[in-house]
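To start, the structure under review is shown below, and the notes come after it.
One protein chain is absent from this view; the other protein chains keep their places.
Order as written gives the chain letters A, B and C; numbering starts at 1 within each chain.
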Amino acid sequence: MEDVISFVISKYNYWCYIVLLMIGLYAMIVKNNLVKKIIGMNIFQTAIILFYVSISVKKEGTLPTIIIDPVTGTHTARAADYINPLPHVLMLTAIVVSVATLGIALALAIKIYKEYDTLEEDEIFAQIRKK
Amino acid sequence: MKIIGLIAVFLCGCLLVYGASDFPGWGDPSSPASTHVSPYYIETTMEFTHVPNIVTSVLADYRGYDTMYETTVIFGAGIACFLLLRVVKKKDPVSRLYRHKATGITLRIKKGGKIPDKSNAFERIDSEWVPYDLIIQISCRLLVPLIQIFALYVIAHGHYSPGGGFQGGVILAASIILIAISYDLRSALKIMSERASAFLSAIGVFIYAGTGALCLLLGANFLDYAALDSLLGSGMVMARSHGILIVEIGVGIAVMAVMICLYYNLSSEGKQDEGL
Amino acid sequence: MIWQLDIVILTLVIICGIGAITVKDLLGAAILFGAYSFMMCLLWSIMGAVDVAFTEASVGAGVSTVVFVAAVFRTSRRSKD
Partner (left out) sequence: MNQHLPAIIVTVPLLSAFVITAAGWLNKKLCFPIAIAALGVSLYCSISLLISVASGKIIIYNLGGWAPPWGISYTVDPLNCLVLVAVASVAFINIIATKKNVEEEYPDKIGAFYTLYVLFATGLIGIVITGDAFNLYVLLEIAALTGYALLGMGSRRAPLASLNYIFLGTIGACFYLLGVGYLYIATGSLNMKDLSAILPAIYHSKTILFAFIICLTGLFIKMALFPMHAWLPNAYTYASSPATSLIAPLTTKVMVYAMLRITLDVFTPQYSFGTIGISHSIVWIAIIAIIMGSLMALAQRGLKKMLSYIIVAEVGYMVGGLWLGNRAGITGSILHIINDAAMTLCLFLAVGNIIYKTKTDSFDDLKGLLKKMPLTMGAFILGGLSIIGVPPTCGFFSKWYLISGGLAAGHYAFVAALLFSSLVNVVLFFRIIEIGFFEPFKEHVSGHHECITDQIAGNRIMIEEAPAGMVIPLVIVAGFLIFLGLMTGNIVTSIIQFAIPAGIS
C-alpha cells in the first residue's frame, strides 16, 4: 500500500496534467456552446504545457540563469545545478501557438454569430436543417 | 451524449495514466531528459553566446529557427483575423452619435445625414456609451508610459533576466489595448492605425528572418549569428549576443503589432469603428 | 520548492478549469479562464519555469482574457451549458 501511495505522490504533477487534459477534451467533445469549446481547447493546450514544464524540473536545481559571481566575475556552469531549459523554450512556442489558435477560433466564432445569431451548436444545426 | 463523452474521456485518461506509470521520477536529475541534450546548453551558453539566461540563448540562438516560426505563427494569426473579419467596404452605420462637448447634448445623425462641422465642438461617441470617468482615464493615461518603459526593459533585459521579445511585445500591446478600453477604439486607432500595425507586424518578422538571411548572404548557415561579426566587428561570441538582441527586438515589434491588430478586429467585429 | 503550496495551487487550477467550462455565463467563464491561466502561471513559477510563467501571465491571463471578453461582448453572454 505504501508503495502505491508513494508512487502516486511522486508523480502527482503528471496525474494533474492528465486530469486537465481530460477536462479540456471533455469540453471539446460534449459542450454545446462554441465559446465553451474554445475554452476547453485552451485548457487542453495548457495541460500539455504543464506536462512539458514538469519534465524540466530538477530537484535541487535553480532557475535557468547562469549565476555570475559578483566578486570575481566568473561562473561555474554545472548542468545538475540548473533546471533543464529546453522544455521551457519549447513551451514558449506552444503558448504562442495557443494564443494564435485562440485568435482565429474567436474570429470564426464571431463570424458564425453574425451569420446565425447564436453560439449554440444545436441551434445552428437546426437553422441549417430548416433551410 | 454527455455520458458517452464522459466515459470516453475517462477511458482515455485511464490509458494515459497507465502510459505515464513508466515515467522517470518527477524532478529526477538523472533522467534522460536532463542528461542527454540539455546539459550542453547550460555548459556552453556563456562560452558561445555570452547570455546568462539560458532560456533566451536557446530560444533565440540554438533553436532560433523554431522561434522564427513561432513569430510567423503569430503573424499568420493576425493576417488570418484580418482576412476573416475585416469589413473593408465603408458602409455607413445606420446612424451615428455625436455629443456636444460643452453641453453634453447628443445628436443622432441618420444615414446619409451631414456630420457636424469640424469645429471640435462635437465628438463622436459609441452607441453604447458610458459617461467619461475622470479617474479611470487619467490613471490609465498615467500608467501607459510606465507600462511601455517596463516593456522596453523586458525586451532589452531578456539576456539577463526572465523576459524577452515575446513578453515585452505583449506588454507593449497591452498599453495600447488599455487606451482602447479606457477611452474608445478610435482614440487607440489615432495612436496606432491599422495600417501601421499591419506594416509593423510584417517588419518585425522580417527583421528576424532577414537577420537569418543576412547570415546566409555573409556565407554562414541560415541564422548563424556568428557571421554578423564581419559587420559588427565585436568577435564571434558578442556577435551572437547582439544577434539575439536584434531578433528579440524584431519579435517584440511583431508581437505588439499583431496583438493590437487582433484586439482591433475582434472587439469591433472587423469594422474598426466602435470597440468595447 | 514547497510541496504544500504546490498541492493547493494544483487544486485551484483544477477547480478553475472545471469552473470555466461549467458556469452558464460566458463572461464569467472568460474571467474564470483568466484565473485558471494565472494559477497555472503561479504553478510554473514554483516549478522554476520563470520565462514560461511570465509569458503565460502576459498572454494567457492578460491578452487572452481581454480577447475573450471582447469576443463575448460582440456575441452573446448566454450559454445553455
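The working rule: a contact is a pair of C-beta atoms (placed from the backbone, for glycine too) under 8 Å apart; a residue touches a chain by one contact, two chains touch by 3 or more.
Nothing here was measured: the structure is a model prediction, and the numbers come from that model.
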Answer for the absent chain's shown contacts is A, B
One chain is left out of this view; which of A:13, A:45 or A:65 touches it in the full complex?
A:45
Contact residue for the chain not shown (choose from B:22, B:47 or B:128)
B:22
Check the options B:10, B:40 or B:129 and report the residue that touches the missing chain.
B:40
Of the residues in chain B, which ones touch the absent chain?
16, 18-24, 31-38, 40-41, 61-66, 68-70, 72-73, 75-77, 79-84, 86, 88-89, 195, 198-199, 201-203, 205-206, 209-210, 212-213, 216, 220-226
Logged for chain A, residues touching the omitted partner chain are 25, 28, 34, 37, 41, 44-45, 48, 51-52, 55, 86-87, 90, 93-94, 97, 100-101, 104-105, 107-109, 111-112, 115, 124, 128
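Convention: only the chains that are shown with their structure count from here on.
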When you draw the chains as points and link the ones that touch, which shape shows up: line, ring, star, complete, or other?
complete
Most distant chain from chain A, judged by the mean position of its C-alpha atoms
B
Any idea which chain sits dead centre by C-alpha averages?
B
Length of the line joining the C-alpha centres of chain A and chain C, rounded to whole Å:
11
Any idea how many Å lie between the Cα centroids of chain B and chain C?
19
Can you list every residue of chain C that touches 2 or more other chains, as numbers and ranges?
50-51, 55, 59, 63, 67, 71, 74
Multi-chain contacts only, two chains or more: what residues does chain A have there?
12-13, 19, 26, 54, 56-57, 61, 63-64, 87-88, 92, 96, 99, 103, 106, 110
The answer for chain C against chain A in the complex is residues 7, 10, 13-14, 17-18, 20-21, 26, 29-30, 33, 36-37, 40, 43-44, 47-52, 55-56, 59-60, 63-64, 67-68, 71-72, 74-76, 79-81
What does chain C use to touch chain B in their complex?
50-51, 53-55, 58-59, 62-63, 66-67, 69-71, 73-74
Within the complex, chain C is touched by chain A residues 12-13, 16, 19-20, 23-24, 26-27, 31-33, 35-36, 39-40, 42-43, 46, 49-50, 53-54, 56-57, 61-64, 83, 87-88, 91-92, 95-96, 98-99, 102-103, 106, 109-110, 113, 118-120
